[in-house]
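Report on one structure; see the data block that follows.
Excluded from the complex is one protein chain; the other protein chains are retained at their positions.
Up next, subunit A:
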Amino acid sequence: MKLIKQIKLFYKEGNSDKVYEIDLCSIDANNYVVNFRYGRRGAVLKDGTKTPEYVSAEKAQIIFDKLENEKKVKGYASEIETLIDLPSLESVEPNSINGVILQRLEDAVTGRQTFNTQWKTSRVIWKAGLLDIQEAVPYIIKLASKGDDLQTYSAIWALIKLKSTAATDVFKSNAFQAKQKEYIKNLAHEGLLGILKEEERQKHIAVILETLPQEAKYYIDKKDYDALVVFLQEELANNSINYLTALYLASKFDAKLHEIVVFLLEAVPFRPPYFKHIRAIYKLAHIRVDSDAIAVLAYRFEDENPMFTRTVSLEDEYYNSQFIAVLNERVNIGKELRAKDSKIAFSNFTKLYFQKNSLRFLKELDAATDSKKYLRFAVSILSKYTEDNYTKAEKSPINTYGQYNYNDRKYYYTVVDYPECSNLLLLSTILFGNDKKRILTSKMKFILSQEIFSSSHYYYSENEVTKVSDKIPAAQNNTNTENQNTGSVLDAAKKVFSTFFGKKEEKKPQSLIVPEAKEEEKVAIEKVTNRLELFPEHWDAFPEAYIQLLMEAQMNIIHQFAYHNLKARNDFDTLINRFDEASILKLLNSDFAIPNNLGFETIVLKNATLSTNVSFIGDVLNSKTESARNWAKNHIAANPALFLNDIECVIKLIFNEIPDLKNWISSTLENFAFTEDKAKVITGKVIVDLLTFEESPANNTAATLAIERLKKIAASQLEQLSWDIVARLISSELKTNNLLASSILILKSEKTASKEIPFSLIALFLEGESFEIRKNGIQLLNNYQEDYLLTLSESLLDLLNAAYPDVLEAVVGRIKQLGRSNAAILSAALRNTVYAMIRKEKFEGAHLVFKKFILEETTQLWNTALEPRDVIKLIHAHYRESQLTGYEILKQYTRKDDFTIRQIISLGNHEILAIRQWCWNYFMDRKERIRAERNNALAILDTTWDDTRAFAFHFFKTEFDETDWDLECLISIVDSVLPAVEQFGKEIITRYFNPDDGVTYLTKLSQHPSVNIQLFVTNYLNTYAVDNLPKIKELDFYFRSVLTRVHKSRIAKQRIFQFLHEEGKKSEEAAIFVTEIIDSVSATASIQDKATCIAILTDLKTLYPQLHTHLILKN
């Protein structure tokens, strides 16, 4: 018996001090038991079992979990939870906030009530965690499993917050308890990951990874992240990543995996089955303070539309159902949301909750007074926004239709004054959080004010309304009454949160709160009220954040904020002075004006150092900032020699695509005299760059421009480019490169002899996809001198495989031309075209071109140039044109006798009747040859064509006589399986039978598999096998084969039975042989055969009683 799992639970209250141990053991692979022991701690425990019979592994696990849960509900807990010693509270100041909390925790453990007010234990625990009260750990551990789920959750949360290593057991028991709620398990796992040491942590991660599908686990084990990404994308497409949380948990110590998870978070829809993971990950990210994950999620909570807008109550009533458009069905919301695999998630309320929560997170980051943390979060969330999110500041009525008032018979409108980006909660908070004018409504929107207008029209029209009053928004109202000092967003947020978290907190007796922290906060806020952003002090501490925003953010309003604040700093100049060229270029290349502007300011500031930086100025000229470009332009114009002698700079100019610089660059380049060497190097470099371009429309235009400029400054260099470069340009993917190559070639061909152009280059041209390029190639081919082309005949013939009709025509034409003076090339071409016709044609009609060429140009060469096998192959090609061409050649072919007989027979098997007839005629014409090679010639009988076979039968019957046949020949005719041929064979054998060969016939034909021949063979048995025991033994297979034919060869069977019977009686040795066969056959279920067998066996057994058979004779 092997122990699989064990848990020890403890219970201690008053005098009671008990243990409960549960074991899960395996008997063998399929049988498991669950045993338990219980009793007073330290005493002898009583045994028991929950499984009277062995059960399966799954069942055992269920019983185990059930028992564990049962005991836990009764108050049992793990050792640490039960037995941890509580600290004394004497040393703690009872009136401090810590003291109050500790006192409350002690009350919760002991059940006393020191305070008059109620404060929910789970909230106290949470607060303890929040305030980092280490002394509270023992209490929290003890309380962890005592209360409801929320208490457990708070306890684990607080323990993680407190980084308590003592809590390992609490984490473990919650993480691995099967019945525990998912959100508690997740948190417990997180806790374990936080406190476990290296080796155990790895083990734990492995346990978490167990829940992943095999593939994913395999890739993570192998650290093959690319494959993992591919796999996850596939899974995402199938909507089947139900292990997102596990991935996130496992990614705690794996930066790469974390990156993948964050990437997934950006992509997963906020829908089931993912939303519960989103929720879990958001919570886990909070406790990890994982700004990447939170930023992604917080932005998406704001950006995504809710899946549905809940309009009914969550009570589980049957009428509380609502139509959900996304699902296109009616759903009972409350019931569905509580169900295990809910089809809906992320309602408008959920969205609101998470938005508020992210806002609160911002605030908490401040509470930690850690500028870096806050800025990291703020910057990463700000960089998620794009210009698309921007909304204008405007005044508009909530509803364009007014509310009618019967008293004054007017319509009333509420008009709201919205600031910029009013619905971008986080952005507005970060950037304008200190703006007292902005008011956060309960819908998580920012407004400036609300006014009430009246009008006699039912429809809102700006000109026809009269202002009635300012309406003070509810949120503002409340804040003012409670706390007159600050009307900032923060308080509004706080208020909003009060419904979620703050309720109890506010009811705390005011005197007990130690107010220092709060006051400091207030002071800080008051100090910087002239600044609109939240927490200006954090921003001031790290101005680099502004720079990061300027470089990364994608929204003007953010740039404005960053630039404005940066500019306002005293050390602005020193800061921007630190920019290196790369950052300046980054700014200049931004799509937004402000960064561009900042970049230019920097340039101006650093003018002295930058003005001689050639490479930098080259890059600036290609930037998106016009002022900077002008600055660069002026520098170049002022000192062209410095810049244009720098090759890198010239190349940058050549590849510069800025439209308004086009003319200026061209003229600058043209007006400068480049030395020969320089021009050469420039040409080389430009071409090398061009070769790296991939095919795309943008690249093509860039290349066209560059080539145009290059031609202006180094036209002469282009002509001198080596053939190799031209070849590489042709084979380049970029279309423009190919054109460049052909124009270079045209330049070159004017000056060089056609000989010097390598043939391989022309071949490359001819392979080109573009008609223009091929045309150039054809022209070059035609320019070649004949004698020179002859030396290259092999390459020329290779061109017969060309894939384009125009090229093929040109090549064939050229070959014809050459053939007039040189027959050898024609022969070679003939062979090549024949091979080409055997192969599949490269384009439709290619075979016709070849056919024309073969039939018109090469008639006289057929006999010399083509080997017999070439002709045969051509005739047997798969293409009708080829077959017909082959037939034409065959008709004229004089080397007929060089065909092997097999080849000739194959012609008799051809689909085209004319070719079959050719074969028949050959047979008739060359009777002598056929006679001499009759063994091979007989194969004609196996043809699939009845007309050929009929001819063959006739031919052999009339043309051959006794002398022409021999034994082997006859047998090989019969060997055929075709019934007609078999019949013919039998006929011939019978006709020319020579008794001397009888034994051979018997032996050889007996091996034939067909029933007919087997029957035929019985004829020879009685004559040639009688009394010949060795021969009979040789025929063993034959006898068995015939006797085991199912429902066939009745006659043959009878004959063989009779024959064996007779032979068996002749000698004991024969009897043994016969008995073996008959004894085996006698197992048949066929009554007639069985009777025969028994008769034979009886007979033989009487003769030779010592024979070994299954038959037992009685009397």
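Worth a mention:
Note that a residue touches a chain if its C-beta (ideal position, glycine included) is under 8 Å from a C-beta of that chain, and two chains touch if they have at least 3 such contacts; residues count from 1.
We take it that contacts and distances are computed from a predicted model.
Going by its UniProt record, the hidden chain of the complex is named "SWIM-type domain-containing protein" among "SWIM-type domain-containing protein", "Spermidine/putrescine import ATP-binding protein PotA", "CoA-substrate-specific enzyme activase, putative" or "Sugar ABC transporter permease". Among the residues A:K217, A:K276, A:K445 or A:K748, only A:K217 touches the chain that is left out of the figure.
Only one residue in the set A:T701, A:S716, A:S760 or A:S1086 touches the chain that does not appear here, and it is A:S1086.
Contact with the undisplayed chain is limited, among A:D619, A:E857, A:D975 or A:E1063, to A:D975.
Within the entire complex, the positions of subunit A that touch the omitted partner chain are 29, 214-215, 217-218, 221, 341, 832, 835, 838-839, 870, 873, 935-936, 942, 944, 968-969, 971-972, 975-978, 1003-1004, 1007, 1009-1010, 1037, 1040-1041, 1043-1044, 1046-1047, 1080-1086, 1110.
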